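Note sheet for the following structure.
With one protein chain held back, the other chains of the complex are shown just where they sit.
As written, the chains take the letters A, B and C, and residue 1 is the first residue of each chain.
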Amino acid sequence: MDKIKVGIINVTGYAGVELARLLSQHPQVELASVTGRSAAGQSLSEVFPHLAGIDLTIKAKLGDVELAFSAMPHKESAEEIIPLLEKGIKVVDISADFRLKDASEYQQWYGLNHPAPQLLAQAVYGLPELHRAQIAPAQLVANPGCYPTGAILALAPAVKAKLIGPDIIVDSKSGVSGAGRTLSLATHYSEANEDTTAYALEGHRHLPEITQELKLLNPGQSPSVTFVPHLIPMTRGILTTAYANLTSGKLKAEELRKLYLDFNKDEPFVRVADSPPHTKQTWGSNLCLVYPTVDQRTGRLVVISVIDNLVKGAAGQAIQNMNLMLGLPETMGLEALPVYP
Amino acid sequence: MDKIKVGIINVTGYAGVELARLLSQHPQVELASVTGRSAAGQSLSEVFPHLAGIDLTIKAKLGDVELAFSAMPHKESAEEIIPLLEKGIKVVDISADFRLKDASEYQQWYGLNHPAPQLLAQAVYGLPELHRAQIAPAQLVANPGCYPTGAILALAPAVKAKLIGPDIIVDSKSGVSGAGRTLSLATHYSEANEDTTAYALEGHRHLPEITQELKLLNPGQSPSVTFVPHLIPMTRGILTTAYANLTSGKLKAEELRKLYLDFNKDEPFVRVADSPPHTKQTWGSNLCLVYPTVDQRTGRLVVISVIDNLVKGAAGQAIQNMNLMLGLPETMGLEALPVYP
Amino acid sequence: MDKIKVGIINVTGYAGVELARLLSQHPQVELASVTGRSAAGQSLSEVFPHLAGIDLTIKAKLGDVELAFSAMPHKESAEEIIPLLEKGIKVVDISADFRLKDASEYQQWYGLNHPAPQLLAQAVYGLPELHRAQIAPAQLVANPGCYPTGAILALAPAVKAKLIGPDIIVDSKSGVSGAGRTLSLATHYSEANEDTTAYALEGHRHLPEITQELKLLNPGQSPSVTFVPHLIPMTRGILTTAYANLTSGKLKAEELRKLYLDFNKDEPFVRVADSPPHTKQTWGSNLCLVYPTVDQRTGRLVVISVIDNLVKGAAGQAIQNMNLMLGLPETMGLEALPVYP
Partner (left out) sequence: MDKIKVGIINVTGYAGVELARLLSQHPQVELASVTGRSAAGQSLSEVFPHLAGIDLTIKAKLGDVELAFSAMPHKESAEEIIPLLEKGIKVVDISADFRLKDASEYQQWYGLNHPAPQLLAQAVYGLPELHRAQIAPAQLVANPGCYPTGAILALAPAVKAKLIGPDIIVDSKSGVSGAGRTLSLATHYSEANEDTTAYALEGHRHLPEITQELKLLNPGQSPSVTFVPHLIPMTRGILTTAYANLTSGKLKAEELRKLYLDFNKDEPFVRVADSPPHTKQTWGSNLCLVYPTVDQRTGRLVVISVIDNLVKGAAGQAIQNMNLMLGLPETMGLEALPVYP
C-alpha cells in the first residue's frame, strides 16, 4: 500500500521539527513536503542535523499532500489553512486559531478579529480523550495548547462526575521549549538556567481553552479557573497541579482513583499513576500520566498530570489526531517509550 | 572590640556549610567552633574546599561559644541543645524541634514524643518579620523551615488585613539543595535533572508551621491550607505561589500592592517586586521578593514569593536571628547582593 | 516467524534499563527475561514507570533465552557469563571483563586476576566499525566502554591511514549518567549541577581499551595516549576532543574530511558532520557524529566526536552487536532519530 502523503507548514519551530521527527517513524504516512519562510531552499537536515535521515528540502509553498499540519503562528495559520481546506486537504492546526468556539473570546484574548469565523463551526477541538468521535470525520482539527492538554486531562474525570465545585486552581510548571525557538531574554540560557518564575499573571491565552472544555464536561456549572504558568529550567515537560474543593468532602482517595481509572480505561496514552508522576516519565513520548488524590485535611481534590509539552502537548497529539482523521490506528507511530533517564 | 564567638553544630550539611560561609564574612562575629560526627578530625577546608579561607578543624564536641547554631536533624537537635541552654548559651535551632508551639502537633507530624516540651514556651519562632520583638531577648530561637518562610511572607499582609477567606492553596517549587546533602535516588543527578515532580502529597511537615503562623495573624479564622511542594531541577531557590479567595472581590491590584508595601516598609530583607520575581533575583542573598496580585476574573488573590532556600530559607535567616539576639544591626553580614546571572 | 528470545542480566542500572527500552521496540527480538538482585520479585514497570508498556517481572535468575546481555559489574559479569556460554547461549557483555586481550593488562587496571582468561581468545571487541566480520560469528562479544567508543571512532581513520604520530591527547566530556545509577556525592544533584570537573587523572580504566584498538589499527606504532575524562552537568552525551600531530603538516581539511568519509562510507551509525557536532544531535540515538579538522597554525589534527553514552556508548551498541550475532540487519530496532531539542 502506498503511504499517505502529509506535509508540515512552518517546520522550523520546535513543534514543527518534532512533527518531522515523529512522522519519519510512522509506518503508513510519508512526510512529503515541509515549508518555512526564512529557511526556504535549505535542506531539512542542514537546518536540523538530527534529522539527517530525512531527505527533504524546505520550500516556500506546500506540495501535494492529503493532510497538512500547520505550525504557523495564530492568524497566519488560518490564512494558510483556508485555501488548503478549499482544495479538500485535511488540516491539523497546531496554532490557536480554531480552538475557541466563540469568536468573541478569540477577539478578547488574541486582540484581533477572528480571521475565519465561518470555519469555527466545523473545527473540532483535537483532544481525542474528549472528542474522538468528532475528530475522526473532521476536515479541520484544532490541536490543543500544551497547558490545556495537561490541565483538562487532570480535571476531566472529576468535572464530568460533578465531584468538584467551580473554584479551580491550575498551577503549571513548564520546561523552556514551550516558549518556542524564537529568541528572547526570558529563554536566554544564562537567564533561564537555575531560575524559576511565574508569568502571564494577568491572564494566559490558554485559560479560555481550559474553561471552554471544563464547561462542556459539566454544562450545569461555570468553572472559575485561576491558571498560573511557571517557567522551569528544563527543556521538555509540563507538570500541572490542579486544586478544587470536593462537593462531598468525604471522598476517599481509592474511590477517586477508581473513577479516574474508569474514565481512562480505554485511553492508550493516559495512564493513572500509582505514585506522584515525574515529567521525565513522559520524556519524548505521547503519554500523559495523571495522579488524583484527596487532601484529607481540607476535603480538597489535588490532581497532578505530566506530559512532554512537545509530544502530547503538541506534535504527538497532532499525529494522534491525524491517525484518527485518516482512519489509522490511533497509536500508530507513537509507540516509542519515554527516554529515561 | 573582640568579636563574639559562635559555633555550628553539624556543619557538614548544606545549611551548616552555608552558615560557615556567611559567618566568615560577618564583621562582629567569629566562627570559633564547628562540629560534625562523620567528619570529626578533618579540617573544614578539606571537606569543603570553597571554605579554604577558614582555618578550623571539625570537632566532635562544640567549644566555648556565646551562641550556637544547631543544624542537627530533629530530636537529636533538641538533645544537643538542652545542655547548651543550661550553660546559658544562646541557640538558634535550624531543626524543626521548637517550631511548633503544640507538642501534640509535633507528635503527630514527626511521629515521636517531643524531646523537650518544657522548652516550647520559651522558644520563639524565628521569622523576624513577625516576631522581631520576641526574638531579640530570646535564648532559644526556632529557625523557620524554608517553605514556611516563603509561604508566610507571601500571605502575612493579606491574612493580617483579613482580606482573604480560610481556603488557601500554597504551591511551592524548590531547588534540589532543599533536600540536603544526604544521598538519595530522588536527588541523584540523572534522576532530578530535566525533571519536575510533586511530593509529600499526603502532607508535608512544613504545613503545620504555615498554619500556626497564619492563624496567629488572624486568630478569628482557622486557615484551611493545602500545601504541595515540588522538586525543580535547579540547586537553589524556592518560588511559592499562594492562592486564596478575597473576602471582597473588588480589591484592586494597586490597593493590594500598597497594603504589602505598608506591611513591609521597614523590612530590610522583604521587597515588594514590581514584576513577577525570579528565584535567581535572590540567589545567594537573604532577600525575599513578594509579588501580590489579583486575578480579576475570579476575585482571587495570587501572591508569588521567592527566596534562596539556603539563605533566607535557612542560614541567612539564622544569622538575622543571631544579630537580633546579640543586639547587632539586623542586616550585619547579610548585605551581599544576589549573584546574577 | 517467532521472535528470538533475549534476556538482560542486571536490568536495574542505566545500561540495563536502556537496553529494555530499546529492545521493546525491536521487531524481531523479544525481551523474555530480566534479572536484578535487589529488585527481584518486583515488576519492571514498578521500578521503572517509563517502561509501563513492558510486562515482565524482575527475577533472580535468567530464564530461557538465545542471547543474553550482561550489565553486571566486572568480575561478577564473567562469573555469570561462564555457565551461559557452556549452555551455548550467546552473550554481549557490557562489563569490562572481556575487552582487554591481555589478562595482565586487566590485572593491572582492575586490580584482580582475570576471572576467565581462557575465554579471552574467543571474545571479540564489539566495535562493529572495526570488527564487524568477527562479531557476526562470535559467541561472546565484549561491548566497548562509552569513552573508547567515542575516542576510537574519532581517531580510527587517521591512525589507520598513518596520518598522525604516536602522541595523542583524548579530552572527553561526559554527562553524569555515565557514572551510573549508584548513589555518590559526585553525582548528587546539588554537587554536579552547575559544575565541571576532571577526574581519574592518575589513569582511567578506559585508557587501555583505547590504546589496544589504536595499536591494532597501526601496528607499526605504539600510541602514547593521555586520556582525561570530565564530568559535565547534563544527563546524556559524551563529546570527545582528540589531538595529535600530523606526520605531514600539509594536510588540508578537505583531504582529511574525504579520508573520514571514505572510512565511514558504509557505516550506518557514524556520520561525518559538516560542522562541529553537538551531543544533543545524538540524544537517544545510536549515532556517532565525527568532525575531523586541521589546526593549520600548528599542523595538528583535531577531531571531535559525539555520542549518547547510554546508546552508542552502551545499550544501542550492544543491540547493534546482537543484530550482527543473530544475523539480523545491523540497524534493526535502532532507527529512532535523536530527540531534539
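Assume a residue touches a chain if its C-beta (ideal position, glycine included) is under 8 Å from a C-beta of that chain, and two chains touch if they have at least 3 such contacts.
Predicted model only: the values in this text are computed from it and were never measured.
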Original post:
For the chain left off this view, which of B:197, B:235 or B:321 is in contact with it?
Top reply: B:235
Original post:
Which of these touches the unseen chain: A:176, A:289 or A:319?
Top reply: A:176
**OP:** Write down which of C:75, C:114, C:173 or C:312 is the residue touching the left-out chain.
**Re:** C:173
Original post:
Of C:159, C:234, C:322 or C:336, which residue touches the hidden chain?
Top reply: C:234
Original post:
Given the contact definition stated above, which residue among B:70, B:95 or B:281 touches the chain not shown here?
Top reply: B:281
Subject >> Hidden partner chain, residues of chain A it touches >> reply: 14, 175-177, 181, 183-185, 187-194, 233-235
**OP:** Would you write out the residues of chain C that touch the absent chain, in ascending order?
**Re:** 167, 169, 171, 173, 175, 190-191, 193-199, 201-203, 224-226, 228, 230, 232-237, 239, 241, 243, 245, 276-280, 283, 291, 293, 295, 297-298, 300, 302, 304, 306, 341
Subject >> On chain B, residues whose C-beta touches the chain left out of the figure >> reply: 14, 17, 21, 24-25, 46, 48-53, 177, 181, 193-194, 235-236, 271, 273-275, 277-278, 280-285, 289, 335-341
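One rule holds in what follows: only the chains that are shown with their structure count from here on.
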**OP:** Please compute the C-alpha centroid of chain B, do the same for chain C, then give the distance between them in whole Å.
**Re:** 46
Original post:
Hey, how far is the Cα centre of chain A from the one of chain B, in Å?
Top reply: 38
**OP:** Would you please write down the residue numbers of chain B that are in contact with two or more other chains?
**Re:** 175, 190, 193-194, 233-235
